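Here is the structure we will look at, set down as structure tokens.
What follows is part of the complex, with its chains left where they were.
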Amino acid sequence: MIQREFRISPKPRGFHLITREVEEALPELTELSVGVLHLFIQHTSASLTINENADPSVRVDFESSFDTLVPENASHYTHTTEGPDDMPAHLKASLLGSSISIPITNGRLNLGTWQGIYLCEHRDQAGARSFVATVSGE
Amino acid sequence: MIQREFRISPKPRGFHLITREVEEALPELTELSVGVLHLFIQHTSASLTINENADPSVRVDFESSFDTLVPENASHYTHTTEGPDDMPAHLKASLLGSSISIPITNGRLNLGTWQGIYLCEHRDQAGARSFVATVSGE
């Protein structure tokens, strides 16, 4: 079992492909024949998901679609002191989730051809984000 | 690998912080230097997520926001015999998910400062909920 903590520098609000940054943080992956990577984000207003790695328009539409699904300034919000983007950020984070798990096969992440890892940044002005990656394998 | 099954007593409909109850059900956590906790809820109308552990207003807004996102009595529902809260409960359970996985580091859950575990109770009159916790680590 290998565990590494790392940070990713601040990103603008939106959906960002980070597959390469994750792989670079985990050089030991290449030594495993079979395993699972558990990637965890230690925040409640950013999240992780897996989706299309090719056409950037998918990530643009993720941002507009999640903004439509979870609007700012809904009249029923009571948690409003941290800004209009804060409560929607918490909701989006739980809809997408704090972690992803990916199989490892023959020294690499066994993603489908079109799959990539997204860092979903839900805040307008976020700092760097912290991650814990735990790999179990052999 | 350690596995424990436990129950949490009935909760009212809404979002409830259960981090302490989970930790108390798993005294072996303190002995692990590195690992992953997989926590699974054995129900289809309650779910698990990780979100803000401090201000209770976040949990209040989760309840009203998920009620808005997944309304009761939608005209297209056909599964209506178990009450107006039942079909929305199934949908909310899948939007949030039946399990969470959390890294373990130096004998404790390696959550971010503001992260806690939520039991999301989607039924009006639920009984106790059953969980299976599986810890892999060393």
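Letters A and B name the chains as they come in the text, with residue numbers starting at 1 for each one.
Keep in mind that, in the parts below, a residue touches a chain if its C-beta (ideal position, glycine included) is under 8 Å from a C-beta of that chain, and two chains touch if they have at least 3 such contacts.
The model shown is predicted, which means the values in this text are computed figures rather than measured ones.
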Total copies in the full complex, given that 2 are placed here: 3
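Operating definition for what follows: only the chains that are shown with their structure count from here on.
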In the complex with chain B, residue positions of chain A that touch it: 1-3, 5, 38, 40-44, 69-70, 74, 76-79, 87, 90-91, 93-95, 97-99, 101, 130, 132, 134, 136
Interface residues, chain B side, partner chain A - complex: 34-36, 49-52, 55, 57-58, 60-62, 64-65, 68-69, 95-97, 100-103, 105, 110-115, 118, 136-138
